[in-house]
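Here you go, one structure.
Of the protein chains in this complex, all but one are displayed in their positions.
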Amino acid sequence: MQLADLADVGATEAHGIAWSERGEVEVLTFELSGEVLAIEAIRVFEILDVLTDTVVPGAPPLVDRIVNFRGKIIPVADLRLAFGMERAEQTVDSRIVVIELALDGEVTLLGLWADRVLEVATFVRSQCEEPPMVGMRWRREYVRYLARRPNGVAIVPDLRTILETVFFERAGS
Amino acid sequence: MNAEDPAAAFRIEAGELLEQVEQGLLDLGHSLADMDLINAVFRGLHTLKGSGAMFGFDALAAFTHHCETAFDRVRKGQVPATAELVAVILSAQDHMRALVEGDAPDADGEAILARLQHALESASGAEPPVAEPGADRQGWRLFFRLPADAMANGTNPLMLLDELRDLGEAHIVARTDEIPPLPDLVATQCHIGWDVTLIGDISREDIEDVFIFVMDDMTLELEPLGDETSDDTAEADSCAVATSPVADTPQAGAPSSAAAASAAKAGESVRVPAERLDELMDRVGELVIAQSRLSQLAHDGDDLVLRSVSEEIERLANELRDTMMVVRMVPVASLFSRFRRLVHDLANDTGKQIALVTEGESTEVDKTVIERLFDPLVHIIRNSCDHGLETAAERAAAGKPETGTVRLSAHQASGEVLITIRDDGRGIDRERVRAKADANGLIQPGQVLSESELLSLIFHPGFSTAAQVTNLSGRGVGMDVVKRTIESLRGSIDVASTEGEGSTITLRIPLTLAIIQGLLVRVGNGSYVIPLAAVEECIELSLEEDFRSRGRSLINLRDRLVPFLRLRELFATGTKPDTHQKIVIVAIGNERVGLVVDQIIGNHQTVIKSLSAFHSGIATFSGATILGDGNVALILDVGQLVAMGQSVDTEEKIHAVG
């Protein structure tokens, strides 16, 4: 596994966001246990209705499910576990957001659980803040930005760091 | 898979090239004047040299260069192809193979090059190359002018001039007559033309290659320098003045017809990256699943039209799936043809007369399987030639034809490919097999053995019946290794032999590695597939027995203690055991382990899919598959589980002692 390749998607820089010249970025927002998360829309491959998942015994808990996505077997990650939330039951609104990642130099698909997909929105640079050094519920390195929205805050997760940690933890165990 | 190593990719490519060269040389040995073959050999050597240099195989490139040069002379008619030359290049390509592997003694190469030199000298003695009078005056006078926008479009005229200089001695003079007056001059445009005199043994193609990207739009005038020898003038006539598309250039007769022939051949097949086939296979898998949902719906309703459409689609989907399986298949011809040389060499080395007969070369097998069959077949054929076949004198004495025959055949039968290697030699000496097995303690003295039991002793590790070990066999590879390789392909090997009449070895190989028969089981709420080939038997594990065995994990199976693993615990399902648990006994070689499952669901034809990088490191699973309802089941890695069971076994035995 080449960690350096993780999440190195499209024109996106290592941990950064591909801001346009006008300082904007399109994101897909979704709900996870009451929090709103936002990921760059350019990474989103497809949004699926929930499929029956299969547990992979021995896999890192964050990525311990696989599903049949049109004949391909793809892993599904539960970002709740990265943000200290409990796993939750699926509902009629649950979706799997499929994103593209470069793993070992090959483009791989990864699913992300979502309780509800909200919308494609445009974030401007000025509404996004680096996470504060203290006083946050979440591991700071997992949060790329906190984006102010009319009715709250959206977390822009640092997928690269989150997934790297999965690997380090597995390697360490 | 590490597809990123170009050197590894080159080794594979080099293997294929050398094979082509070898085939070309073997055929050329029978018809020395065949220009197509000469060209094919040249092209193979040429590519080998070029790619070798690219991937750092410098010794290979340097060595191959000499052989390529020799064949270039043959190709140009300067030297005739002779049997001696073909023989030298044949041994040279063995050396190239060694160079590719990186274990070639320099001395070998030098000896071959010396022989090559001798072969060339005696060949040209037979027909000395035409002296080239005035060679030192050969060359071209050319004028070229690029389209005005060439520089903006990325062509750098200075580099073109450099390339011309690389071809030979060049005198370059710029023509500035078309440069517009300063006010009209656009800095990015190029209006200079160049007169160039090029001296040296340079072909028209060499010059055209320099201009290949700008040929269509530029002005290029080309004429040969001075008086030329007769056959050069012919060429000069045809390549007079200004340039039109490259395709118009006449080519010498023989090479172009050869090129046409090879182009026609190439047109018959398409090279497709394996990953595209996998994608196609995925689509077909989805189709089959969608179709099974459709047929469920059709059967639940009363709509007869829907039902008939559904059945039609079912048929088509199944046919499509079968076709897909076939696409990965390649004929065994490519495998079989590699043994011609082997048998040729074995005949030379043993002094026996041996004919290789091949049958069923169009039989198709999965490409991966073909690659892994090569080494076992080499060993078997070597055995046949070395131990099986008799010398011409012995054969004559036994009333047999002096030439022994090794018959290599392939045919398909019910999802398997049968490959048989049959020789008409002396057959396996049963007494000697017995004596040897006795001496090695493989059997008890006086033990009664059936015919097949006796013969199958040759597959025991370290077994060799040859009274004396020749240089051909005994390379550290025994029939036991052959057997293991075949078994790793989920195949089997059998031997039959009649004394005085010969032996037959039969390999049964599954058509593909992409699909296996699996045993579908349930553990907790999850479905898992156990490769059926590894399954020996299934037995019941009653709750009482389960309780009794608490704390230890060994079961008594016909007076043998077999370790077992409770998959529910291994997979941490958190579920209660079923009342009628089963133990699936799986084996790899002689090692056994029992896998406790909750339920056996049944057989399942399994298309193996690999797991993503997130999960490929989990040893318990070798892959996953999609079930008929679209859900995913993991495929158990039996090898890993057996190893795990063995360590449990050892632990408990230690525990018992302590």
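Chains here go by letter, A and B, matching the order in which they are written, and residues are numbered from 1 within each.
Note that a residue touches a chain if its C-beta (ideal position, glycine included) is under 8 Å from a C-beta of that chain, and two chains touch if they have at least 3 such contacts.
What we mean here is this: contacts and distances are computed from a predicted model.
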Omitted chain (choose from "ATP synthase epsilon chain", "Branched-chain amino acid ABC transporter permease", "Multicomponent Na+:H+ antiporter subunit F" or "Response regulator") - UniProt protein name: "Response regulator"
Which of B:Glu223, B:Glu275 or B:Asp349 contacts the chain that the document leaves out: B:Glu275
Given B:Asp58, B:Glu101, B:Asp162 or B:Glu178, the one touching the chain that is not displayed: B:Asp162
Sole contact to the chain not displayed, among B:Asn153, B:Thr219, B:Ser308 or B:Asn556: B:Asn153
Interface with the undisplayed chain - residues on subunit B: 3-4, 6, 9, 47, 50-51, 54-55, 149, 151-156, 158-159, 162-163, 188, 212-213, 216-217, 271, 273, 275
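We adopt the following convention: only the chains that are shown with their structure count from here on.
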Whole-Å gap separating subunit A and subunit B, where each centre is the average of the chain's CA atoms: 41
Partner subunit B, residues of subunit A touching it in the complex: 1, 51-60, 63, 66-68, 70-75, 103-105, 108, 110, 166, 170
Subunit B - residues contacting subunit A, complex: 4, 281-286, 289, 526-527, 570-573, 609, 611-615, 617-618, 620-621, 624, 626, 630-634
